[in-house]
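Missing here: one protein chain of the complex. Every other protein chain is in place.
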Amino acid sequence: MRELKLARREARPEGTVVRLRNGAAFGGAALAICAGPCAVESHEQIEATASAVARAGANVLRGGAFKPRTSPYAFQGLRREGLELLRAAADRHGLAAVTEVLDPRDVEPVASYADMLQIGSRNMQNFALLKEVGLSGKPVLLKRGFAATVDEWLMAAEYVLAEGNPNVVLCERGVRSFDAATRNLLDLAVVPLLAELTHLPVIVDPSHGTGLARLVEPMALAGVAAGADGVLVEVHPDPASAVSDGPQSITFDRFGALVARIAEIAVAVGRRLPAAGLAV
Amino acid sequence: MRELKLARREARPEGTVVRLRNGAAFGGAALAICAGPCAVESHEQIEATASAVARAGANVLRGGAFKPRTSPYAFQGLRREGLELLRAAADRHGLAAVTEVLDPRDVEPVASYADMLQIGSRNMQNFALLKEVGLSGKPVLLKRGFAATVDEWLMAAEYVLAEGNPNVVLCERGVRSFDAATRNLLDLAVVPLLAELTHLPVIVDPSHGTGLARLVEPMALAGVAAGADGVLVEVHPDPASAVSDGPQSITFDRFGALVARIAEIAVAVGRRLPAAGLAV
Amino acid sequence: MRELKLARREARPEGTVVRLRNGAAFGGAALAICAGPCAVESHEQIEATASAVARAGANVLRGGAFKPRTSPYAFQGLRREGLELLRAAADRHGLAAVTEVLDPRDVEPVASYADMLQIGSRNMQNFALLKEVGLSGKPVLLKRGFAATVDEWLMAAEYVLAEGNPNVVLCERGVRSFDAATRNLLDLAVVPLLAELTHLPVIVDPSHGTGLARLVEPMALAGVAAGADGVLVEVHPDPASAVSDGPQSITFDRFGALVARIAEIAVAVGRRLPAAGLAV
Partner (left out) sequence: MRELKLARREARPEGTVVRLRNGAAFGGAALAICAGPCAVESHEQIEATASAVARAGANVLRGGAFKPRTSPYAFQGLRREGLELLRAAADRHGLAAVTEVLDPRDVEPVASYADMLQIGSRNMQNFALLKEVGLSGKPVLLKRGFAATVDEWLMAAEYVLAEGNPNVVLCERGVRSFDAATRNLLDLAVVPLLAELTHLPVIVDPSHGTGLARLVEPMALAGVAAGADGVLVEVHPDPASAVSDGPQSITFDRFGALVARIAEIAVAVGRRLPAAGLAV
């Protein structure tokens, strides 16, 4: 960790709060509640989801337009159309929009639609992309690589910060393990560990972190109890028919119940739901 | 999981509650709070610790008399003297006593002192030992192996159950990972996963699970939020001078604060501290 | 590695050669060729296998009589009858016999039949068992644990050496990995690494190391090329009907071909087959 400069805790002992234009904040007393489908599939799907998650208390809408898929023959996303649908749905419901960017050449167009640029696990050390999102100045959601050490993860954040962009949020989403019982192994101990090492906010993605819808709720609660600044949850109107990540997506009803339970855990650790959520 | 018979959830849908003679229970509405030093070192050390953890709300005292050490030249435990000290300290403070057994030939003597026999991670698939603790009928605390799958872990429990001993509690204590930032990687998703697969109670050991005293509190809270039936925490009068596991042991003060915070999280997930703890 | 004393290279710079009574040696110019079924199943099975592997050039017969099985309901071995069958078959064909011991209470009876005691991966840190095989004085084949570091493995060997038994052979058999494409991940780099760190011989088990019969030959050759002092290969008269480990067992014919190819690689790295093998 010798070379970590801008991302280390000492560089900003009071901690960084990353704010999006709808008021959603990562790192303050209020949690960030990010939710939405794996991929934007249609107007109906993203509109229904945005409406439901906003009503339940979310303040950030997620949805992929450019999808990194293991197979070149799998659905690769609606691309620009997906961005437009995401933006419109977010705006209609007072949500901020976060979406993944895969190619440095797409940073500018994606940034023109999204409030926050997601760097996925596969690209955590895609340094050309990190530099480009650094130059964009847009808030960045930096997911941990499949087998990235905490040190490597923070160094990846440092790439963004070194380009003059201080708005980085880290997202723990599970690492590779020897046990196929869950899709990934959600490493919640990094939440308090990162709080020591860096001033950057940290959120938890229990959807990718477990791969199993029925484990999403307990692991979201555990993440908040461990001190996370928010959660990122895959929600879909009909998980069984989702184009991708159906097995780990939860329904609107379950998401509503989850937010209510997060509120209770949040109180126990001195945090609270975002204002919008409380207002519902 | 084809061959799992006695340990599977369907075999006892209502869930197993493992009770110790002082009333401590694993699997009921009240949590089990297990605490104590890595190793029993002296009368003074175990007496002070038993007194402190009982006062703070623990109901089970841990302490090793036979220590499995990587090096043959490291302290191997006080053996029978350690058992006697542990038993006496537990009795003076109304605690149950749990301690590790390493050798099938020691099961009988260890069982004559302890209320619960711990099978350590290194011995999770020591089948001779599993059969022997199965025959003993004593409650068993079965820690997960360093790199054991959930399936293998449940099959290890099945070895104990198959000998006629239904009193098995599973303990998640972290698995091996590629990142040396923490000693092990605490796999909290197994807590809700095991609740589906088995009727056996599950507790969490955030001390071995992280190896770092300052991560013990957040991860204990996270474990309870994930649905664990209790915690196992290393507590020492003076961690800096502990013969073993000092870096992951917490002080009496921090343990007291931890139990108070566990109480708050417990409420949020419909659980509570054990009666003794509430009475303090 | 601070505490390693007896097992470190400096303690015996010339290297240890572990010799069995039939002349088989681990650590000399000649390789040790160990082969046989996972489990001794019957007189016919072990006799046919012993005959075939001896003819092909093996000098050590393997065969389990006490089997460590994940499930308590799986075949646990023929026990004493298996030991008798193994001993008799080995003697008829001039082979040494190696077999696993699981329980410290069985060390004496197993040692009365076997020339070499195997400590399996699940028991690499079963310290009671390590001490007992140390006291027995018999040559020990110490398999690496599923997720044991090289340091922990050497410390396990140190437990045996510290009891006065210098005859330990290390066996790399693969470690746990995130990829289910092979049963384990055979870590061949430990072969030259151990040659630096310790004077103890090292052999390679490509059968457990891959779990796939068709990968056994290339990985056995790779092991010898990396400098291994021998190989341990599962051979069965009819792999498809084997009680255990069928998918990773090879036929007599394939074993014969393998030994012939090992001979060629051996020459390229300055080693040779054992005399018996050369004589065929």
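To keep things simple, chains are lettered A, B and C as they appear, and every chain counts its residues starting from 1.
As a working rule, a contact is a pair of C-beta atoms (placed from the backbone, for glycine too) under 8 Å apart; a residue touches a chain by one contact, two chains touch by 3 or more.
Quick caveat: nothing in here was measured; it's all calculated off a predicted structure.
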Touch criterion as defined above, residue of C:11, C:74, C:162 or C:185 at the omitted chain: C:185
Subunit C, residues in touch with the chain not shown (by the definition above): 147, 149-151, 175, 177-182, 185-193, 196, 209-210, 212, 214-215, 218-219, 221-227, 261, 264-265, 267-269
Where the missing chain touches subunit B, by residue: 147, 176-178, 180
Touch list for subunit A against the chain that is not drawn: 3, 5, 68-74, 102-106, 122-123, 125-129, 145-148, 151-152, 155, 158-159, 162, 175-176
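What we mean here is this: only the chains that are shown with their structure count from here on.
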Between subunit B and its twin subunit C, rotation from the CA superposition, multiple of 5 degrees: 180
Centre-to-centre distance between subunit C and subunit B (centres being mean Cα positions), rounded to whole Å: 35
Junction residues of subunit A - those touching two or more other chains: 147, 177-178, 180
